[in-house]
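Notes follow the structure.
Taken from a larger complex, these chains appear in their original positions, while the remainder are omitted.
Going in written order, the chains are labelled A and B, and every chain counts its residues from 1.
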């Protein structure tokens, strides 16, 4: 079996290699754990398959290790994590069904040394909910906004804040939601200026984009 | 040339036949005008081609006749129009590019004896704009909301009012707006309960749906 891990990415790009668990076999997951543990490199596995959770949990018995169920992610740090980046990141989601995506995003941000704040259940159909968070939002350095179905929340948030807004369409919905396509198109066509978008359900990607942005500071 | 006009529809369904101008030839338009004038039946032509405007304008020299440029519609009433239906209908649109659709809607409603009110340029990216109209909206019997691009306005309006909301996606936008598909999907997936939707750019259809609803009263 062949693995070509990029353990030096931290040096080159400033962040550690993150493993995408979806397409990996049992053997590949085991080999990955082994390599990371040996080299004491911090490890984050996203989209970990249910049947592989036990394997990973059994592997890491020291350092900070945790399986984040809602996010379907596993994180391992040889040493205790510290908030290294001082920035206020707000994670907003329209409905409670979007929480899995926001969770993946949050786990990744914490793995990268950030301490984000969740603002949930603020869908635009009850506009008073997001408006009641106006002051919190005004202090944000960056907002990540997840929404399924009509995907309208980022447009409203984008008009309320000056800071960068990263929109994450989620696959929540049915029928003409087309697995997140409806929300994706809404966000790409947002009438709020300067919103950027990542792939459907890509909470991890949104976190990485945030990380890039906050390094600029 | 063959024409099978339904001049008795008013009796059967309560509203006059409306002619869709898009696919009609010069000869068909002329024949239609002739028949309606002879029978003194009120006439509305929507999507009238530019090259046919003169023909129609030359035909009708008496009664109330007008070509509505923004709406691309021509209306003719043998007798002076009267507001027959007492109802407050609000027409909202997100951007000034959606005005053609709202116009078609307005012309149709006036033709049907209603007196709607326009509320324009209230896109969700500046949420204060629609919120400033809250009191007007609270008194509405029905709202028709047109939006292109992200199509998010109906979701916000739907959460603000109790009355029926008819959403009209417009083909305004470019790229991933896909000629109104983005806005259409947003509206079909609206997180506000009980929003209904008509075809892209179908201002006429929204007006007809409003008319059906207001007859229920």
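By definition in this document, a residue touches a chain if its C-beta (ideal position, glycine included) is under 8 Å from a C-beta of that chain, and two chains touch if they have at least 3 such contacts.
These numbers were taken from a predicted model, which means no experiment stands behind them.
All together, the complex described by this structure holds 8 copies of its single chain type, of which 2 are visible.
Assume only the chains that are shown with their structure count from here on.
Chain centres here are Cα means. That of chain A falls 43 Å from that of chain B.
Listed in rising order, the residues of chain B touching chain A in the complex are 94-95, 123-127, 131, 149-152, 155-156, 158-160, 173, 175-178, 181-183, 185-193.
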